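These notes are about the structure you will find just below.
For this depiction, one protein chain was excluded, whereas all remaining protein chains were kept in their positions.
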Amino acid sequence: MTSATSTLTGSDPADGERPERGGSRDVRLVYWLFAAFYTAMSVGVCLLGRATPPPRPDVTDLQVALWFDKHQLGIQVGFVFLLVIAGGAAVSNGIIGYFMKRMSSGKVLAYAYIAAMGVGAIPGFHLLLICWLTATFRPDRDERVLHLLYDLGMLSYNGSLGCFTAAYAVLAIAILYDRNRVFPKWFAYISIWQIVTEVVATQMWLFHSGALAWNGMITFYIAVVIFGLWVVCLLHLMRRAAGAETSRTPALYAREA
Amino acid sequence: MTGTATRGTPRRSPDRDRRLPGDIDMWVMVLGDLFFFGCYFVTYMVFRALSVEEFSAAQRHLNIGIGVTNTVILLTSSVFAALGVIAVREGALKKAERLLLATGACGVLFTLLKVHEWHSEITQGYTIQDEFFSFYYVLTGVHLAHLVLGLLILGIAVRELRDPRGRRPGIIEQSVLFWHMIDLLWVVIFAILYLMR
């Protein structure tokens, strides 16, 4: 972090020197919170919680109980941690909303994005944590109940899509109508791929094995590559957009005195 | 066929500069889509190879006549779209608009035939219970979703042509580019689902 005068841009026209880095300090701070949250989420879900890569959908009650028993500690540590920092999702949506409000396409789309992502996080993220934490903290329950929690967690995590498709759609529309070129147009198209993969993910409700089950090549692995690509592009583009803000960029909110 | 001569000699059409048709954003979309559809196609082929007998038997229930008709319809739509771009370059905007509308009409016709095909397959009992048909519905469904998006984009292009303040040739090129991609993907889908059995 550089000195205060050079980082707080857009505030002091008397400041003769150009700031060393574009963007205000709080935007950069929230940007890094976004990056940290997504990293923590990947670690928690993939390494500790074992939800990605997904366990098998075609297992028996007993196998589910054994699986929860084997990964009990990882799930407990990882998911309790994620439950504590889950608010990071709100901050992450906020920073995207901030850049969307910079677009000329209107604030409604920014609010729609934030709301859709916010609601989507409940089935798409929270419910998985809660189901699997319940299963690992109550291992004495009936195996069939554990199996239900296992299925409910995974299907909710991967198969809940309406809110996300809406969020990606409004993001794409906002970018395509934006005349300020905050994000490039190709990112709108990549967001449209996300909609397609989310819609294809409906199939995992129907299949217990094969390419279209929740651990399938099409419904999961190709979709996850597209999602990963989307996040990496978003990180890069937000960094660029933050850097493009100059001292003449109007503030979106009033500065504290 | 490549349109380029070997290095050192003058190009076959020296009065024509190399340029990117459409814009780079649309090419990111097209190349990315080609890549991911390619992954779908290879996945399908691997699963097919794992149970050839079942897939091959199921593939025989497809109506290859409808498949061929739909292929020709899409190829025709593409040539209309390509001619539309030429019309825009000539400044014949009315003609371009008519050609793009013809493209869209072919797209609608394709959709109707596809829905009819799905309907008759489902009523015959070929549902996603069968592994081949689960792939079939997903691949053709994702393709049809792209086609509907393509119709929307064509609509934007036609609006652009009608608006005297608009008429940016770039927009027309981009939307037509997307349309050709739909055609291109269908050619592959037709070959692997209907023909290679």
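We just call them A and B in the order they show up, numbering each chain from 1.
Everything below uses one rule, namely that contacts are C-beta pairs under 8 Å (C-beta built on N, C-alpha and C of every residue); 3 or more make two chains touch, one makes a residue touch a chain.
Methods note: contacts and distances are computed from a predicted model.
Set against the options "Prokaryotic cytochrome C oxidase subunit IV family protein", "Branched-chain amino acid ABC transporter permease", "Amidohydrolase family protein" or "Transketolase", the UniProt name belonging to the omitted chain is "Prokaryotic cytochrome C oxidase subunit IV family protein". Note that the undisplayed chain, when the full complex is considered, contacts B. Residues 1-4, 13, 15-21, 27, 30-31, 34-35, 38, 41-42, 45-46, 48-50, 52, 56-57, 60-61, 64, 68, 71-72, 75-76, 78-79, 81-83, 86, 89-90, 177, 180-181, 183-184, 187-188, 190-192, 194-197 of chain B touch the missing chain (whole complex, contact as defined above).
The definition used in the following text is that only the chains that are shown with their structure count from here on.
Our note on geometry: chain A versus chain B, Cα centroid distance of 32 Å, whole angstroms.
For chain A in complex with chain B, the touching residues are 184-186, 188-190, 192-193, 196, 199-200, 203, 206-207, 210-212, 217-218, 222, 226. Residues 23-26, 28-29, 32-33, 36, 39-40, 43-44, 47, 128, 131, 134-135, 138, 142, 145-146, 149 of chain B are the ones that touch chain A when the two sit in their complex.
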